[in-house]
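First the structure, which I've put down as structure tokens, then a few questions once you've had a look.
What you see is the complex with one protein chain gone and the rest in place.
Labels run A and B following the written order; every chain starts at residue 1.
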Amino acid sequence: MHLGRPTRGLLAAITGLTLAVIYLPLVVVLINSFSSSTSLSWPPPGFTLEWWVRTANSAGARDAVVTSVGVALASTVIALVLGTLVAIALQRYDFFGRSTVNLLVILPIALPGIVTGIALNNFFRTIAGVPLSIWTVVVAHATFCIVTVFNNAVARLRRTGTRLEEASADLGAGGWTTFRLVTFPQLRSALLAGGLLAFALSFDEIIVTTFTAGSGVTTLPIFILNNMFRPNQAPVVAVIAVVLVVVSVVPIYLAQRLSAADVDRR
Amino acid sequence: MLRTTSTLRAVTATITALLTTAALTSCGTTAASGPEPTQEQTSLGKTEGSVSILAWPGYVEDGSNDPTVDWVSDFETKTGCTVTSKTYGTSDEAINLMKTGDYDVVAASGDATLRLIAGGEVTPVNTDLIPSYAGIFDFLKNQAWNSVDGKAYGVPHGYGANLLMYNTDVVTPPPTSWSVVFDDASQYAGKVTAYDSPIYIADAALYLMTHKPELGIKNPYALDDTQLAAAVDLLKAQRPNVGEYWSDYLKEIQSFTSGDSVVGTTWQVIQNSLAKEGVKTAVVLPEEGATGWSDTWMISSKAKSPNCSYAWLDWIASPEVNAKATAYFGEAPSSQEACTFRDDCEAFHAGDAEYASKIWYWTTPVAKCVDGRTDVTCTDYAKWTAAWQEIKG
Partner (left out) sequence: MTTAPSAGMTRRSAAYLATHPRVRLALILSAPLTWLALVYVVALALLLVTALWTVDGFTGQISPTWTLDNLRTVVTGALYRTVTLRTVGVALLVTVIDVVIALPIAFYMAKVASPRAQRLLVIAVLMPLWASYLVKAYAWRSVLSQDGLLNWLVAPVGLQGPGYGLPATVITLSYLWLPYVILPIYAGLEKVPNSLLEASADLGAPPWRTLSSVVLPLALPAIIAGTIFSFSLSLGDYITVTIVGGTSQMLGNLVYTNVGAANNLPLAAAIALVPIVIIFGYLALVRRTGALDNL
């Protein structure tokens, strides 16, 4: 679209301003991680590296990160499998109840976390008779993560069409071979994007987690919540947040590179 | 990192295995409803190798949050019981978690204990099997919140009062009565703070005990319908002056530091933190007295490791450990000898029986009035919860 220079400038300015607002609280967190105040009070009375040292030595924080990564990986894998299957079914077949299936996939993310949380908690404990554990968290997270994979996969399938798959079938390839050699390569970057979002959703989820985590299961958000109630631990939490934001650049950047490479190839 | 992962995996596997076994063995009993009378243990056997503990944050520290704060490792070495722990943020959460039957031991405040006992979640404790019990302050033993019909349901841990804190620059003259947050709260409109829990209704009832004697409130945890209504009215009148309700102490420390709150209920540990940061606040035990808490270590009626549980109760009540744990959390210790291991006992009025007598410790409100009245039914915690939601509006 032909936009005048002032319009472009205005849009750029709004974008810049929005990003500034997005990063302002994060700057506060960064500064707080060096603050000598244990209660994150503002402005910081002084600065110290103590919290960074403490975090580096905190086995609890490390374990929580490991737990969270584990939970997020497991739920992402499940979501990838289930989400891809639903996407193929809905995009490549026409059947009765198609829109109901669509709604069913969306529901776990559209309904508020507290509803999902108490429903699953009640379900696991009464009907299923499953004691809450790390696996109940994985099951819960996978359920609401399916949708992110599904949407990315569906959009990609719609765009790529069925011609290549038909050609593959005409050349005598079976369903699995076609999926492995034709459909999957087309889907790869979409699955990567969906998987990354699923991972992020699971990694930061707290409400559903509160209701589905068993004893001793401390994901990072739960660790952070607990530390808000512990004496002299609040700045440690700020350190963790800063580290996470910085570290998150790596997977996001890699995902971007991969999908960009995909687009270029096409 | 690698070691942590494999340890974690091992622990997870163990927990899963334990829980699965527990689920299998308890399958037949899940349908049973209502509390079953449980018997206290008469002798101790061999320790089981592990114990699962539910407690307030800061009660079970194994050095993983701060390597210098650790009283679990020595316990594990000494008894061979490996400790897994989970923390909770409110008494209500604790009750829900205890219902899962996943925990052997719980540290419960008085607003949870009677509910746990009534629900059959915990079992009476044979204090003869706990040598450290003899060293506990007598004024904490066999009270309404930790015993039923003279039967002890646990070992007292730490205690403290819900004090009145104020900003010394803004609130003058220094208040001596709770009226500063109730009848006279409007002078600090928008800067008053209060504890965000139904149990805070007791603070209003305590105030009414002195200021509206005609209501006949004898115990702030035993309120009949009219008395509860009076307390609710007082809190509804207070609400427009409240800036925010608090439940975690980080929130309160922040709001007193920034000036968003200038007067309201607090814990001694918050005052200590604020003083350390140079914020001008002071606390007072008002003339009406105060509500407070006395936490109790209890044993689950479904405990899978009763012997390790008894070992933990004895360990945590021993003077040095009791001192460490209560000092870290910021409350008075329950063990008489604990103060030889703490240098801040004075600030917490530890062992000061006269100070302690002004505290009405959190007790779960139940239909059978805890003040002994039999001619009326009292309002129970469910009613208090509904009332609290109405108050917040």
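The criterion applied here is as follows: a residue touches a chain if its C-beta (ideal position, glycine included) is under 8 Å from a C-beta of that chain, and two chains touch if they have at least 3 such contacts.
Note that the structure is predicted; figures quoted are calculated from it, not measured.
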Practice item. Would you mind spotting which of A:Pro45, A:Pro112 or A:Gly161 touches the chain that isn't drawn? Key: A:Pro112
Revision key, fill the gap. Out of A:Ser36, A:Asn122 or A:Thr162, the sole contact with the unshown chain comes from A:Asn122
Practice item. Using the definition of touch stated at the top, determine which of A:Ala56, A:Ala167, A:Leu181 or A:Val245 touches the missing chain. Key: A:Val245
Practice item. Spell out the interface residues on chain B facing the chain that's missing from view. Key: 33-35, 90, 92-93, 95-96, 115, 118-120, 190, 196-198, 239, 242-245, 247, 250-251, 254-255, 258-260, 367, 380-382, 385-386, 388-390, 392-393
Revision key, fill the gap. Contacts from chain A to the absent chain lie at residues 1-4, 7-8, 11-12, 14-15, 18-19, 21-26, 28-29, 32, 40-43, 78, 81-83, 85-86, 88-89, 93, 95, 99, 101-116, 118-120, 122-123, 126-127, 139-140, 142-143, 146-148, 151, 154-155, 169, 174-176, 197, 200, 203-204, 206-207, 220-221, 224-225, 228, 234, 237-238, 240-242, 244-245, 247-249, 252-253, 256, 260
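By our rule, only the chains that are shown with their structure count from here on.
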Point to revise | Chain centre separation (chain A, chain B; CA means) in Å | key: 36
Check your understanding: Can you name the residues of chain B that touch chain A in the complex?
Key -> 1, 4-5, 8, 11-12, 15-16, 19-20, 22-23, 27, 30, 52, 54, 56-58, 63-67, 84-87, 89, 97, 100, 102-103, 248-250, 253-254, 257-258, 269, 273, 276-278, 328-330
**Study point:** Complex contacts: residues of chain A adjacent to chain B
**Key:** 37-42, 45, 54, 57-63, 66-67, 70, 125, 129-135, 214-216, 218, 225-234, 236
